[in-house]
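The complex appears here without one of its protein chains, the remainder shown in place.
Entry: chain A
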Amino acid sequence: MARYDRAITVFSPDGHLFQVEYALEAVRKGNAAVGVRGTDVVVLGVEKKSTAKLQDSRTVRKIVSLDDHIALVCAGLKADARVLVNRARIECQSHRLTVEDPVTVEYITRYIAGLQQKYTQSGGVRPFGLSTLIVGFDPYTGIPSLYQTDPSGAFSAWKANATGRNSNSMREFLEKNYKETSGQETVKLAIRALLEVVESGGKNIEIAVMTKEHGLRQLEEAEIDAIVAEIEAEKAAAETAKKAPPKET
């Protein structure tokens, strides 16, 4: 095995590209990120590791917009993310310039995934160590979408997905609790999924909501705290409801 994991361009005998798999490991170490698609909104959430006291937290934006109607969050190597996001932003404008149309979510996802794939098939380079969750609205039909890409360059559309640290637990939670929601309910679902793996509180979570009319809006810490409080109250109410019946019998 040690002989097949050095160069990216070498397959192992059992068909693995070890560098790509190691890149996926890097993603698994990155911060937890979640995306949920509603009927009229798409919500992105990401875990915010406690900021150092002397750090200016405004310069650490994890949810970025690629265009007026597309946003992205990633898990993994943040420096690699900067490069990918920059190329994607240029492509969004370039597309507008050449065909006078904004990109569709699928187009820009395909572009980013294509870039990630290119770096799994070249000499002397390593794959990008990040997976992305890309959300947006189709510029003409107004239909919301959520896509995911990974270091291998594969991509697919999702109703809800998670990536990064503990993504399996979040995905399990989403699979159990997903239903078609809209507006605030979608935001709550995303936060509930994140709270499964992240310490509760507004300063540990970053949430952004995208709507067709207003584009991307980052939620304030106070807003997140309020929703978290609502969720905790609902949880507590469900707990007491569960405990009550046994007492009656």
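Quick notes
Going forward, contacts are C-beta pairs under 8 Å (C-beta built on N, C-alpha and C of every residue); 3 or more make two chains touch, one makes a residue touch a chain; residues count from 1.
By our rule, contacts and distances are computed from a predicted model.
Per the UniProt record, the absent chain's protein name among "Proteasome subunit beta", "Large ribosomal subunit protein bL21m", "Vacuolar protein sorting-associated protein 45" or "GATA amidotransferase" is "Proteasome subunit beta". Check A:19, A:65, A:148 or A:167 against the missing chain and you find that the one touching it is A:65.
Set against the missing chain, the residues A:10, A:60, A:90 or A:236 yield one that touches it, A:90.
Not every partner is drawn; the one left out touches chain A at residues 61, 65-67, 86, 89-90, 92-94, 96-97.
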